[in-house]
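There's a structure below that I have some questions on.
One chain of protein is taken out of this complex; the other chains stay put.
This part shows subunit A:
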Amino acid sequence: MATVDLKDVKKVYPSGVEAVKGVSIAIPDKELCVLVGPSGCGKSTLLRMIAGLETISAGTVAIDGKVVNAIGPTERDIAMVFQNYALYPHMKVYDNMAYGLRNRGTPKDEIDSRVRSTAKVLELSALLDRRPRELSGGQRQRVAMGRAIVRNPKVFLFDEPLSNLDAKLRGQMRVEIKNLQRKLGVTSVYVTHDQLEAMTLADVLVVMNAGLVEQTGAPLDIYEKPASIFVASFIGAPPMNLLALTGSSSGPMLADGTVIGFAAPETPAVTLGFRPEDADVTFNAEALPGALVLPATVEAVEPVGAESFLHCAAAGSRIVVRVSGRATAKPGDQLRVVARAEKLHWFDQAGKRVD
């Protein structure tokens, strides 16, 4: 049970590549922090620096208030779950889980009781005598979790642990990880590029891009108030619709000449965004004051079941609108997309949010 504090952490590789350009994150005790971002954003490097597998070029990493920059992964008292599980192929499940404890000189009977109770929690009891290659992907994933849990470490580190599983199993394991983490109350750092995983798991969500933190906060806060265009387009699927604006005498103007005469922020904004579910479509032509109304042409319809996504061309861009249930619109239909004013997001020249 520990806090994890990163202060202006940097990673510069000998080749001169700057993978992490100064990141500060404070993770409270018992919380699950998810680092999310596109590949190459430095999230895995950051995790590996917390683990002690990668040296820290500048800044400090502190676990439980103690700076751990100079000590190795063993002494940091962390446990890590790797993307391809990294189970020891020649050891049985039991030995895979017991190995870390043995190396720490834990008494034999304590190892046995801890391995068996952990196996019970993870429903691995029947598999303790198997070797990793005799297990399915989901079972291997569980063993990797078990190997981390059995050590009872201060911090869990997860490096994209679900990306090798199929979609159904991934959803299942996601819930299990969340429950387990809550039950054990161990501070955790979880790296993923999957924004859905990030949203559902995180207590603290950290969106990273190009070695820097774009935004930190509770997942829904970030979803509702993305701090930048990058966050707005990265979090949420399908991503937020973004429309370019130009200034005009009567207010911001869209590429098709529509002037938005309401709700615009005082700071000049160059991009306007709204989420697919914050818009609606209508075939009627009545005036709708206080809403953004865009004439659009349906280009494609994606029925998902509970909802459908209409891909439309509007205001010189392609936008996506979510409608619940079966869509009545067909490709080629002319309709109007209506987004409520309070659900619009505005971004300035630098891509930052303006309100």
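Following the convention adopted for this analysis, a residue touches a chain if its C-beta (ideal position, glycine included) is under 8 Å from a C-beta of that chain, and two chains touch if they have at least 3 such contacts; residues count from 1.
Heads up, the rule we're going with is that contacts and distances are computed from a predicted model.
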- Message: For the chain not present in this complex, what protein name does its UniProt entry give, out of "NADH-quinone oxidoreductase subunit G", "Anti-anti-sigma factor", "sn-glycerol-3-phosphate transport system permease protein UgpE" or "ATP synthase subunit a"?
- Response: "sn-glycerol-3-phosphate transport system permease protein UgpE"
- Note on the structure: Full-complex touch with the removed chain, picking from A:Gly72, A:Gly247, A:Pro303 or A:Pro331, is A:Gly72
- Based on the whole complex, identify which of A:Asn103, A:Ser117, A:Thr282 or A:Gln349 touches the chain you can't see. A:Asn103
- Note on the structure: Across A:Val12, A:Ala58 or A:Ala86, the one contacting the chain not displayed is A:Ala86
- Message: Residue by residue, what part of subunit A touches the chain that was omitted?
- Response: 51, 53, 72-74, 78-80, 82-84, 86-90, 99-100, 103-104, 147, 151
